[in-house]
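Of the protein chains in this complex, all but one are displayed in their positions.
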Amino acid sequence: MNPQSTIAVSTRNPCRMCTPLGAAMVFSGIADAVPFLHGSQGCSTYIRRYLIGHFREPVDIACSNFGESSVIFGGWQNLHTGIHAVIEQYHPRLIGIATTCLAETIGEDIPQMIHRLEQELPEDGPILVSVSTPSYQGSHSDGFHRAVKAVVEKLAQPGPAGRHINVFSGMICPEDIRHLKDIFAEFGLQATLLPDYSDALDSGIWNRYEKNIESGTPIESIRRCGQAQATIEFSATGDFSTSAGETLLRRFGTPLYMLPLPVGVRQCDTFFERLSVLSATEIPARFTAQRSRLIDSYVDAHKYVFGKKAVLYGPADWVAALAIFLCEIGMVPVLCAAGDHKGTLQEHLREHLPGTMDSITVVEDTDFASIEQMAAGLKPDILIGDSNGYKMSRNLNIPLVRLGLPIHDRIGASRMTAIGYQGTQQLFDRIVNTILEHQQDNCSIGYTHL
Amino acid sequence: MNPQSTIAVSTRNPCRMCTPLGAAMVFSGIADAVPFLHGSQGCSTYIRRYLIGHFREPVDIACSNFGESSVIFGGWQNLHTGIHAVIEQYHPRLIGIATTCLAETIGEDIPQMIHRLEQELPEDGPILVSVSTPSYQGSHSDGFHRAVKAVVEKLAQPGPAGRHINVFSGMICPEDIRHLKDIFAEFGLQATLLPDYSDALDSGIWNRYEKNIESGTPIESIRRCGQAQATIEFSATGDFSTSAGETLLRRFGTPLYMLPLPVGVRQCDTFFERLSVLSATEIPARFTAQRSRLIDSYVDAHKYVFGKKAVLYGPADWVAALAIFLCEIGMVPVLCAAGDHKGTLQEHLREHLPGTMDSITVVEDTDFASIEQMAAGLKPDILIGDSNGYKMSRNLNIPLVRLGLPIHDRIGASRMTAIGYQGTQQLFDRIVNTILEHQQDNCSIGYTHL
Amino acid sequence: MVHLARHMQEKYGIPYIHVSYFGIQDMSRALYDVAEFFADNEVLERTQSLVRQEIQRVMPEINRYRQDLQGKKAGIYTGGAFKAFSLVDSLRLLGIQTAFVGSQTGGPEDYQRLEAFCDEGTIIVDDANIMELVRFAQETRIDLFIGGVKERPVAYKLGIGFCDHNHERKISLAGFEGMLNFSREVHATIMSPVWKLIDSRNRQAGRN
Partner (left out) sequence: MVHLARHMQEKYGIPYIHVSYFGIQDMSRALYDVAEFFADNEVLERTQSLVRQEIQRVMPEINRYRQDLQGKKAGIYTGGAFKAFSLVDSLRLLGIQTAFVGSQTGGPEDYQRLEAFCDEGTIIVDDANIMELVRFAQETRIDLFIGGVKERPVAYKLGIGFCDHNHERKISLAGFEGMLNFSREVHATIMSPVWKLIDSRNRQAGRN
């Protein structure tokens, strides 16, 4: 018995962001909605600061600004005042209330408070949606999924069946959202993407100061989620507890397709073939051409990546999708490190990567101190994950391909795509060229032709 | 008087490729056409090898395979045999014959040989187009433009005026060609892009072995160039001697718009506004949104690039367009080095960059030995050009953003875009992130947030 | 910090003086104050010599920037009011006029002092929200906004240069070298040509 195994080790440099951050992203991506944190002002400042650093866009997050007395007497008064202030300032149609550690720890009864608020608000007042997101329970990715589920639970209505498709993409970058919308349009499918922060968190230059809450998924579309032809939800880990698609399946019988994130040829094929079935049309030529060129580029570069070892870190859904993509191109994801905890990552990879699991270490609920320690022993050729891995990259002299959130030491986080054949192409090129650059720059003779 | 100024200095590491290479690219981008070099086999091997290294695609270039006797008695017999072999093997509709140094030096009378060949070929035999491309006269870029002009001179026919637009883009990457086609389609404009090697030099995986000559600009479309509404030709240096648009203007009165390469907001604006006028429609929302987000990203990154010094090298047209783009974002193109010789680069930049020429050195017809020597003194922050600058980049420890041809030490040369708001966005991100990466990696404390 | 110093004085008798290290004026004053505290001629002389050297070192570059920046306008919004004085002063050295200045936590006394310290016409702002700041910024047509990191994207969206002053900065603003850093950054953000691209099509008012 290892005596150390019973000692609780504190988290050192967590490989995840706070849970309400994900919820705030979701509420930012709903039209006429305002994200609202129930807790102290530091939490909203921290989250705004990270979202601003990543997206480089104005981000508005309201807060109930807990003080000492709120902690003692409860936050009802602050919530009440805050909600009314938000209504006065923004005239929103929805307020998305995410709780913080503090609010959850003192045991705030949010459903009851929402009920009280709803009773006093006028008929045409904003919809109030709440989601429980203490950071000691889950990651920013969990907060994201839970917020989508909370919105759908509150809003989705029964009604006559339509042809539209619900798309719960999980946390992807704005350019990937735009690409998804293009894909559905090209298939002739009407899609409700929830959330859609492709404008709110990646807008162009403004003509005048805006409150920046108009863009995003329309509330009417969310109401009609229960009448959709089907739901597509990107999730590799099959976590029903945070699945909005599960809510719709259970309540309205809406068929649910839980697909892996469409990264890499095979995972994209699964997605595109599903769209082909749902739309009863062939896959449009534009995408088959992208697919063919993507495979052509795989072939062109296959010797540069074969057997190359990668360390992946981030949310489990992303780590799973990336690991399967890397194996498809001949790389070995020697360490698959999820910052969140699903408990299913190992099993999912074993199922999709039979026979290669011997060379793959899977960990969940880990931190950067552990990842770096393991990575040092595994001697990988590349790291793939968010900017928080830069310190490790520098310590180990292993190049880092930035993907995920936060990315605060490069520009264009909103455009670091991975979704679809097109996004995969960009990611693939970045991975291969990062490997080539490192080899070339560290080669004593300096290759000029490769 | 500097006595050295009278001493002829030999070229050391030329900053250009051979002239017929450009011509071969043009003929590769015409449907059912085969490029044919009149000269010795080494020339076609060299050019194939460079094009293969850059595009990572099969490249077929026929050759008249000069031997010792051809040099003494002339290459007629070889040309004759070669052309007939090409006809038998490929059944082409056009053969594009580019001369080499050797053929030109021994004074081959190509027009007369073409005439003889045409007389003996059957009615439905291939069209023969020839272009004079000795490498002691011009660069690959000149060879490219001259071949376009030669094709247009041979094929364009008078006829009833149409609404279509001729587009002579010069040497741009396949993805940029596809983007140009998308742009014209979105404006509802029918365009003849000459050449169009977006498939021939960037195809997907094949189902079966192909001769790979079917794709490209249709010969019928080239015939109708003289009946177009207008010609758009990308050229910053206004060189009429290699302008196919000039041929059409002179012969058929086709209005000619010689525009800079659409790189950067302003040069793109000029292009998009022209298309708006030609199509009598508003600029589509997709592009105004791209423009707005591009400017937004300029703003987000403006402090990272302000005053940063760049050394640019490559063909004059590209150097000109890039210099103007860099000034637009606040960088200083301290050295603008053209490998070819137009004689107009300095003047063009002076006209477009008034007041900043004091800090810009302009050279034409230069080589890498000279560029490196100058660059060492100028202490730039970044180099922009093809892979042949890697040695300089390594020697001077200045990062290189790869653009142009050849790019043989990275994958995806076909996708390194620069054209339109979309291509500019990709180029801009690459430039900024290369600067940030170099700063971060060379910073003793290692920035994590920027 | 002042609280801590006062406490140490009361409890242990350690004297303190109140200085600002931001801006050439304040930095020089701070050095002299320290030197004067010790009332030692040699220290004073060495301090004078140091200040002279440093000013000679940094002023040529600062003067070059001033040529570009003369007549530009700025808005300042800080956490505490104390920093605002140094910023107004440093901008003045660069030829930049402060169009409005305010803080989140300043008291009436601070604002009176600020009003006296600033040029005539400078608007003094007390605890404004972002929409009010935007209104001031647009009405006064400033070229530069100095605020916290979270105001940055709003300034950028509106086509206004920006410099942050808060604790997350990587490049120091303190001391003579800090003044150079500040000048470079202010110069870069105001003189960047990217704003022209916004003016040309998007900006409403006739600002150029």
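We call the chains A, B and C, going by the order they appear; numbering starts again at 1 in every chain.
The rule we apply is simple: contacts are C-beta pairs under 8 Å (C-beta built on N, C-alpha and C of every residue); 3 or more make two chains touch, one makes a residue touch a chain.
Owing to the predicted nature of the structure, the values given are computational and were not obtained by experimental measurement.
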Displayed chains contacting the withheld chain: A, B
Touch criterion as defined above, residue of A:185, A:277 or A:299 at the omitted chain: A:299
Full-complex contact with the absent chain, from B:52, B:259 or B:378: B:52
Sole residue of B:119, B:207, B:397 or B:444 that reaches the chain not shown, by the stated touch rule: B:207
Among A:34, A:329 or A:345, residue touching the chain not depicted: A:329
Touching residues on chain A - with respect to the absent chain: 265-266, 295-296, 298-300, 302-303, 306-307, 327-330, 447, 449-450
Hidden partner chain, residues of chain B it touches: 45, 48-49, 52-53, 56-59, 203, 205-209
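As a convention for this text, only the chains that are shown with their structure count from here on.
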Chain whose Cα mean lies nearest the overall Cα mean: A
Inter-centroid spacing, chain C versus chain A (mean Cα positions, whole Å): 39
Chain centre separation in whole Å, for chain C relative to chain B (CA means): 49
Chain C residues counted as touching two or more neighbouring chains: 153, 156-157, 159, 198
Touching two or more other chains - residues of chain B: 295-296, 299-300, 447, 449-450
